[in-house]
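In this view, the complex is presented without one of its protein chains, the others remaining in place.
Note that the chains are named A, B and C in the order they appear, and that numbering of residues resets to 1 at the start of each chain.
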Amino acid sequence: MTTQSLTLGVIGAGRIGRLHAQHLVQRIPQTRVLMVADVVEAAAQATAQSLGIPHVSTDPLAVVQHPNIQAVVICSSTDTHADLIEAAAGAGKHIFCEKPIALSLPTIDGALAAVERARVKLQIGFNRRFDANFRRVRQAVVNGEVGQPHTLRIISRDPAPPPIEYVKVSGGLFLDMTIHDFDMARYLVGAEVEAVYTQAGVMVDPAIGEAGDVDTAVVTLRFANGVLGTIENSRRAVYGYDQRVEVFGSGGAIRTDNDYPNNALLSDAHSVRRDLPLHFFMERYTASFVNEINAFVDAIVNDRPAPVTGVDGRAPVVMGLAARRSYDEGRPVRLAEVEAQPTPRG
Amino acid sequence: MTTQSLTLGVIGAGRIGRLHAQHLVQRIPQTRVLMVADVVEAAAQATAQSLGIPHVSTDPLAVVQHPNIQAVVICSSTDTHADLIEAAAGAGKHIFCEKPIALSLPTIDGALAAVERARVKLQIGFNRRFDANFRRVRQAVVNGEVGQPHTLRIISRDPAPPPIEYVKVSGGLFLDMTIHDFDMARYLVGAEVEAVYTQAGVMVDPAIGEAGDVDTAVVTLRFANGVLGTIENSRRAVYGYDQRVEVFGSGGAIRTDNDYPNNALLSDAHSVRRDLPLHFFMERYTASFVNEINAFVDAIVNDRPAPVTGVDGRAPVVMGLAARRSYDEGRPVRLAEVEAQPTPRG
Amino acid sequence: MTTQSLTLGVIGAGRIGRLHAQHLVQRIPQTRVLMVADVVEAAAQATAQSLGIPHVSTDPLAVVQHPNIQAVVICSSTDTHADLIEAAAGAGKHIFCEKPIALSLPTIDGALAAVERARVKLQIGFNRRFDANFRRVRQAVVNGEVGQPHTLRIISRDPAPPPIEYVKVSGGLFLDMTIHDFDMARYLVGAEVEAVYTQAGVMVDPAIGEAGDVDTAVVTLRFANGVLGTIENSRRAVYGYDQRVEVFGSGGAIRTDNDYPNNALLSDAHSVRRDLPLHFFMERYTASFVNEINAFVDAIVNDRPAPVTGVDGRAPVVMGLAARRSYDEGRPVRLAEVEAQPTPRG
Partner (left out) sequence: MTTQSLTLGVIGAGRIGRLHAQHLVQRIPQTRVLMVADVVEAAAQATAQSLGIPHVSTDPLAVVQHPNIQAVVICSSTDTHADLIEAAAGAGKHIFCEKPIALSLPTIDGALAAVERARVKLQIGFNRRFDANFRRVRQAVVNGEVGQPHTLRIISRDPAPPPIEYVKVSGGLFLDMTIHDFDMARYLVGAEVEAVYTQAGVMVDPAIGEAGDVDTAVVTLRFANGVLGTIENSRRAVYGYDQRVEVFGSGGAIRTDNDYPNNALLSDAHSVRRDLPLHFFMERYTASFVNEINAFVDAIVNDRPAPVTGVDGRAPVVMGLAARRSYDEGRPVRLAEVEAQPTPRG
């Protein structure tokens, strides 16, 4: 519980920006959202009106530079993240930024250096760390309930692929979708990944392949502490959002299932069944989004370390670049190779 | 979704009053809570302060009579419910009232007549009807997914008994605890109960028996449409709140399980296990409390019938009186007997 | 494991007689089935042929009196059980007899007295006691894993009613079907039942009502040790055999689910589901039938007490008579009433 108040501005009034704004306004009483900015004025206006936010702008820098705003929530398009982080840090604002920071390591490093210099707090939007199921798995690992971890497995499937226009600019499956799983892998195991190997294909929609991306992937991970990991992705699970993990170790295993809208079990002449899982991230991760923005506010107000740092934002990008390189070259790739040569050979 | 605004007052700043006030303030943007009243001034003050409610009183009638208040939420002690309903109806306010309306049928009937005369809306606080699991069961019955219902079973166990001082004034297990299950029985089956038979005992705490109450009960129900029902109650389940139902019919069966804080499954050298269910009603029924107060606001703003009526508030009291009489006399009791002679023979 | 050999005869070559014969021949190497008798000669012949049983008769007494036969397995129709028990006891044979011993208490008592005099072993065919799920529940009660038991619940539903001709001679739901649940209740709680109360109806097939029986029932039980129990029966669950129990106590609860042909879980665009439970008792209780006949052989060969005694065979009949009387008279019935006046009044 925070007891002091905090004034924030939100940049980007798309789905996720509106969600964060709403949580700040309705769920976290000690905060005040003073301004929302979006390049589409109508979007900013609509958000401001429905939530009672007093100021609106089409210029993100209006948020960054507003003297009464203490913290900014960056939900604009990925290509603007790094510049806005640098600007906000330069203005002495604390920063919550959606993932990924950027798709280029030098750009990320520039942004993180600015944050470092400004000594402001930076939290990256890996909301799944705040999900009750995954928290419980992490707790089991920390408490030693599964002994020494040996293997990790992450199932992560979306109910449907994004629009093909989005696919083209998203950075691809590994930097747009798997990036959440890369973060989850680091979070659950509590160690860094050293190498990845990717197998992938276009099984869901040929248009995704034509756009240069894949829609189905199996990525294996080798952690520095010897743990072996697997991530299984698909852009389309017809039964809805499929988000499960398992950590197996010397003392046992812990695994999670999907969350459902209800737990009613119906038996009739045909089968014993339940309704489909919660459909997508807005339903499944509702509570985790509230928890993460609450944690951000708490970190500032009570001067605690942000729970998902700039380093946490950078590492999954390295993993995503390595995963893509592994796929392109059909071989295991050490993350050190990406660090040494961040852009693909070519 | 409500689009118009509504101004409310809350009477009673105990746990449940604070909960309703909080949901109105934080979760339902179109509402405004203008005043909170409690006989304990400090309680009203604390609630007002934490939620930004402008007015406070120690007099419930100050809420009822405030000209700007359109609806009242009655969360004071049971013995005040009927009088406050009458007063609020007399003042033309819409009314949300916690269960039970009263423990005496003539008193209830007086209050309901006042509501009828005033043509205001009255909703009784049977929140479990708004729980996603039970909703799904009701939907299955309505949709015919289980065919014609034959039997109903309700498991309802609390994690621990209330303080013995509360037990003495609560009206006893059947009117304090089973009353929720009586409502659930009517809701799920969609028919009235004609007769009950109670077996019960003192198994949890002898002090409950010394106070003239029981702590463990099995109540069987015969519905007007022939359905047979069973309710199983205990004041103490060491594993936490146990709230499950099953409806069995000609076309199948539907049943619900408890809700859990997470779905992680841990396998170690001893067992395959999960954490305990959500501990009690504040955790288990969080969403249902939000849903019910939302439904109340919606009923007023959009002039729909209240989803849990005065009749719905009265019927479970009749069932509770009959259940107790059955226990006292060791025989099945028809509800018509209670209607004919509402006070126990003696 | 039995190490000595045992020679048996089987009386009755219907479904259950064939099953026992098959298990003795194929699963229990130390036994030899010397003769099978059935009033329908072809049935006896067919069983003998398929299992390699050397002798066949249409006269049950041929089995009872054969000098080389040490034990008889009585699977003929219920009305023959008591006489065959007396005859077998008189001939010094150990006896396995399907339930019920008889539907009349004096008849049962006569048979049990003969067994007592002859000092032979008698085991009654309550096979469900040998099911792994129910065994585990009993073990939990014995071990104190649920503390002191407070309530018991048994769900017992058949996939479909028997032929109406069978219904007419079966003794009715309570003596034909519920009798298994009465035995289970005594077994799980480890105490005697003092009183029952029955609610029941004809919901599955009017022809069952026309035959003077019911097809759906809820029977509540009061045990001598204060435990309260509920049994829920239906002659037709469209999803198959439904056999579940729960014991709740001061230290927790233990419950069982149905058994399934496989545990595969299928998620598609409509639901998350599994195949229907094992269809009926031949599938569900396969292992328990092997276990019970094995236990009978073991009791003889190693001279241990039979695990389900004559007393265990008699008590559920008393409960069944009381349950029917409760239904007929619409009131709770103490078992002592049935003992005092075993035949219905009137």
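The rule is simple: a residue touches a chain if its C-beta (ideal position, glycine included) is under 8 Å from a C-beta of that chain, and two chains touch if they have at least 3 such contacts.
Source: prediction; values computed, not measured.
The missing chain, though absent from the view, touches A, B, C when the full complex is examined.
For the options C:V64, C:V146, C:L175 or C:I231, the residue in contact with the chain missing from this view is C:V146.
One of A:Q26, A:Q65, A:T230 or A:T309 touches the chain omitted from the figure, and that residue is A:T230. Screening A:E86, A:D242, A:D268 or A:D312 against the full complex identifies A:D242 as the residue touching the chain left out. When you scan B:R15, B:R117 or B:R273 for touch with the missing chain, the hit is B:R273. Think of the hidden chain as still there; on subunit C it touches residues 26-27, 29, 50-52, 132-133, 135-137, 140, 145-146, 251-259, 261-269, 275.
Residues touching the missing chain, restricted to subunit A, are 147-148, 150-151, 153, 157, 197, 199-201, 203-204, 216-218, 220, 222, 226, 228-230, 232, 234, 236-239, 242, 248, 250-253, 330-332 (touch as defined at the top). Considering the complete assembly, subunit B touches the hidden chain via residues 237-239, 242, 267-277.
Note that in this section only the chains that are shown with their structure count from here on.
The touch graph of the protein chains shown is complete. Although subunit B and subunit C carry the same sequence, what matters here is overlap: shared residue numbers make up over half of all numbers found at their interface. We define each chain's centre as the mean of its Cα atoms; on that basis subunit A and subunit C are separated by 59 Å. A separation of 42 Å divides the Cα centre of subunit B from that of subunit C. Residue numbers of subunit A whose C-beta contacts span two or more other chains: 267-269, 275.
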